[in-house]
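For this depiction, one protein chain was excluded, whereas all remaining protein chains were kept in their positions.
Moving on, here comes subunit A:
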Amino acid sequence: MADLKKTPLYGEHVAAGAKMVEFGGWLMPVQYSSIIEEHQRVRNCAGLFDVSHMGEITIKGPDALALVQKLLTNDADRATGDRVIYSPMCYPDGGVVDDLLVYPRGEGEYLLVVNAGNIDKDFAWIQENASGFRVEVSNISAATAQLALQGPRALEILRPLTRVDLASLGYYRWTEGQVLGVHCLISRTGYTGEDGFELYFEAAAAPTMWRNILAAGREAGLVPAGLGARDTLRLEAALPLYGHELGPDISPLEAGLHRFVRLEKGEFNGREALAAQREAGVRRQLVGLTMIDRGIPRPEYPVLAAGKEIGYVTSGSLAPTLGQNIALALVAAGTVSTGGEVEVSIRGRVNRARVVKLPFYRRPKK
């Protein structure tokens, strides 16, 4: 595992006894105690994730907005002031290069947060698209650490550590300020289906920040949480994972991300292909399944309707909060309906599943 990249918190994870695994070219903690325990802790209390493997790319210059608009399917005109937007980034054929968060950093400056495994590919793609635009594109991933504090108690844990008015920071809004004396970009975002915050700051401060936030939250029940729990949490919330629900051969419309594809905003990469898909209707659609029979649906297992293969599982797992085995599956459009039954072929055995409305889990309203 010598060639794998490590975050600035690698030493902290090893010292905490984390089980380390390869993820997208990075050596990351999959769990500290147990995936199920960490999952439940995030749902009921709070968990701290090292997500420093995620990539950060800045686009600066007079044509920054024009380039961002060309790259993304969502309308970057909506990313203004303190508003963060989520968007797929497509190839001209409508396949997905990556999905990312966009932070507007004032006049002519955007911060794009991209998936760990896609950093180099995205950076090359953005540079390629930037030709003719008056912009400067920089990959600041290595210099940037990112922590995600997630769970219903995230606000009460982070509040005493900063003078920033976190309580009035809305969902998908960001601000800047000091947390434990370290300058951070703070956003009310996450990938777990819970309330929470993501902090971006200089990589050198990561170990101190990690230790101090964990110490500050200990009494409230905060624990470090690994990528294993992050995956089960995001699956329950039906949030897409690149390489599973999204990829070069899956369009954002097939993945059900219609509201992040703004055909009316004007030209962008993939617009024509996506407009045609919308016009003709998508060939495949992403659906949610809960297993009726025993067995855990895993990625790539075939999905059948009345004995005929109609698609495959993109993500599947035991859902710790629901106590059920669940899956996201990409199936031929029009072959299933909510409430209907399908089958998942698990190691050659056919197991019944029910098609359900997404997300599987939605956090209770306060």
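We adopt the following convention: a residue touches a chain if its C-beta (ideal position, glycine included) is under 8 Å from a C-beta of that chain, and two chains touch if they have at least 3 such contacts; residues count from 1.
By definition in this document, contacts and distances are computed from a predicted model.
Undergrad: Could you tell me which of "Glycine cleavage system H protein", "Homoserine O-acetyltransferase", "YeeE/YedE family protein" or "DNA-binding NarL/FixJ family response regulator" is the UniProt name of the chain missing from the displayed complex?
TA: "Glycine cleavage system H protein"
Undergrad: In the whole complex, not just what's shown, which of A:Thr232, A:Ser251, A:Gln285 or A:Thr335 touches the removed chain?
TA: A:Thr232
Undergrad: Take the complete complex as the reference. Which residues in subunit A touch the chain that isn't displayed?
TA: Touch set of subunit A with respect to the missing chain: 19, 30-31, 34-36, 228, 231-232, 294-296, 298, 317-318, 320, 325, 347.
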